[in-house]
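Here the complex is missing one protein chain, while the rest keep their positions.
We just call them A and B in the order they show up, numbering each chain from 1.
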Amino acid sequence: MTNFLWKRRHIISLADFTPAEYENVLQTSVSFQGVLSRRTKKVPTLQGQVVANLFFEPSTRTRSSFELAAKRLSADTLNFSPGSSSLTKGETILDTAKTYLAMGTDLMVIRHRSAGVPATIAQEMDRLQAGVGVLNAGDGQHEHPSQALLDLLTLCNALNPEQPTIQDLQGKKVAIVGDILHSRVARSNLWSLTACGAQVHLAAPPTLLPKAFADAFAVPLRPEGSSAEAAITRRVYVHWQLSSALKDADFVMALRLQKERMSDHLLPSLREYHQRFGLTRDRIKHCAPTVKILHPGPTNRGVEITSELMDDPKLSLVSQQVASGVAVRMALLYLMGGAKHKTSSPITLEADRHL
Amino acid sequence: MTNFLWKRRHIISLADFTPAEYENVLQTSVSFQGVLSRRTKKVPTLQGQVVANLFFEPSTRTRSSFELAAKRLSADTLNFSPGSSSLTKGETILDTAKTYLAMGTDLMVIRHRSAGVPATIAQEMDRLQAGVGVLNAGDGQHEHPSQALLDLLTLCNALNPEQPTIQDLQGKKVAIVGDILHSRVARSNLWSLTACGAQVHLAAPPTLLPKAFADAFAVPLRPEGSSAEAAITRRVYVHWQLSSALKDADFVMALRLQKERMSDHLLPSLREYHQRFGLTRDRIKHCAPTVKILHPGPTNRGVEITSELMDDPKLSLVSQQVASGVAVRMALLYLMGGAKHKTSSPITLEADRHL
Partner (left out) sequence: MTNFLWKRRHIISLADFTPAEYENVLQTSVSFQGVLSRRTKKVPTLQGQVVANLFFEPSTRTRSSFELAAKRLSADTLNFSPGSSSLTKGETILDTAKTYLAMGTDLMVIRHRSAGVPATIAQEMDRLQAGVGVLNAGDGQHEHPSQALLDLLTLCNALNPEQPTIQDLQGKKVAIVGDILHSRVARSNLWSLTACGAQVHLAAPPTLLPKAFADAFAVPLRPEGSSAEAAITRRVYVHWQLSSALKDADFVMALRLQKERMSDHLLPSLREYHQRFGLTRDRIKHCAPTVKILHPGPTNRGVEITSELMDDPKLSLVSQQVASGVAVRMALLYLMGGAKHKTSSPITLEADRHL
């Protein structure tokens, strides 16, 4: 465990995450995978701490994953449900967050349909010197860091089950297929995959993948303390059809296609989308023989991917992604909780084993 | 405790439950009633285990009962709320269940408005060799096993408070009154009561009680290993009016009448239903002098039963049913959890007493 290096109070975006930080999250997550393979899957790390899940946008999957991660760290959890909230009574989002702060929340996990809300709340917490960590669980079309980090863990586990490290991703080809433009999952994955040395190939119709979009991710990454020459070049490639994107790909990530894209006139029909960009047994043949498929879920079977591929355990990493999610979220809450209390000696999982 | 006999991973239907299994559930539940009479009502049996309550159909009463049962076994609970779920995003029910599996769920409690959903999920879990137990908490008009099992505990407790056993039910007359045809509660109770030797008298208007319906339950039960001669004959009788059904009855179960039966044109009016099949002080006089009344709740006072009878502690077992529910659900989760881990030595409650 090398979490003594961890200095980030909030996790809002992966844009400036360094390889050392990815490695730290990865190794901490691997430790928690060890915890989760035991019969008693709990550690007392966050006992007496409060994790508030402020999901202004409804969610079952991600909220349950964070809730379970918090409970397995022995934290108490508070769930905010937008339907019955003070927001309908005219309260501002910042006032809602400050209310949860005043109740004694230690960590806030925030999802909102507008980009920037978690960042704004994090700034306000810092202005108030609250010592509270904010984790972005998806903000509009901006970012979804914990999803990209669980994808990272899933990829590294697949490449090197014994001793996964981000170096395993070096030079690997990852294709991301689907509604890139509107996807917070794609954005966060672009930052993480390129920082870890993978080459990312994006495939979508032009309406869902403007050329300028990909260019925005081509900025080099200069890890703290490194020289300009040591900067990591981010490798992103754009494809407006599927076959070249899939060619020799080590991994394919299908993105969820939201039905509202039809009414936005960005796509003619689901059927045409599936014909041109849906993953099928036939198209997968362009990929490397060892290719694995990921999907952040929930899946529209028969649109982004055929049912047959989804259910093929030799191809699909979808279940592994969900399982990785709990371990990664435990790791993130643990690292943020440790950063909060600035313990001089690192909190080790060894000590936690005595639950 | 004799749970070393328990081999059933899922509890979907009572159709093939044997008397030995009913007795096992009963005795385990009685042990948990002992736990619930202590000041600290918790045992560490399922510590570190996750019970997911997947209630695709909204419910407060049953969900709270299962949630409390799980918490008292020290399990962590995840609640799925259909309103804010991925189902509205087009995910299939099986994919939702597989997501909860991948998160690390050990036991799934499932309610759905369609008959067969829990069975389908259980089959899928087995196909995936997931080792997860599925408990049917009510599927359409099919079954509601934990309700019938809590009714069984309530009846046996009433007959023999000191040492309840299913043999106490032998030859007892139980009348079930109301919307038999659409009731999952009636179906599950028909299996359990007849298997334990009670004679079951059904009373309803013909639109809610076709003759062929009752015949379907007249199949003999052949417990595993028993000869055809030792098969238990299920005794079910049909009444299209109330008085003969109630005559000398030891117990009367009123079923909830759902208002939508009126719009289905199966009943002329609530008032006429109450006049012909509602339980009143006067009609109860046909029963045995020691008669007790049950109702699965929620009750329409003045329709299925008068308020006066509901509130008469000498007659009504309604509160005891709710209380039995927590003990029975603890027992079911405990037995299924034990079956999951196939412990060589039985988990005893004695060991659990050292919380």
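Heads up, the rule we're going with is that a contact is a pair of C-beta atoms (placed from the backbone, for glycine too) under 8 Å apart; a residue touches a chain by one contact, two chains touch by 3 or more.
Predicted, not measured: the structure shown is a model, and the values here were computed from it.
K.L.:
Return the single residue from A:Y100, A:F277 or A:Y334 that touches the missing chain.
P.N.:
Missing-chain contact among the listed residues: A:Y100.
K.L.:
Check the options B:A20, B:A288 or B:V322 and report the residue that touches the missing chain.
P.N.:
Spelled out, the listed residue whose C-beta touches the missing chain is B:V322.
K.L.:
So which of A:D16, A:D76, A:D126 or A:D311 would be touching the chain we can't see?
P.N.:
In the full complex, the listed residue that touches the missing chain is A:D76.
K.L.:
For the chain left off this view, which of B:R9, B:K71, B:R222 or B:R235 is in contact with it?
P.N.:
B:K71
K.L.:
Against the chain that's been left off, what residues of chain A make contact? List them.
P.N.:
47-50, 76, 78, 80-81, 83-86, 89-92, 95-96, 98-104, 341
K.L.:
Where does chain B touch the missing chain, residue by residue?
P.N.:
Here the touching residues of chain B are 36, 38-42, 58-61, 64-65, 67-68, 71-72, 81, 83, 256, 259, 297-301, 318-323, 325-326.
In this text, only the chains that are shown with their structure count from here on.
K.L.:
Hey, how far is the Cα centre of chain A from the one of chain B, in Å?
P.N.:
For chain A versus chain B, the centre distance works out to 41 Å.
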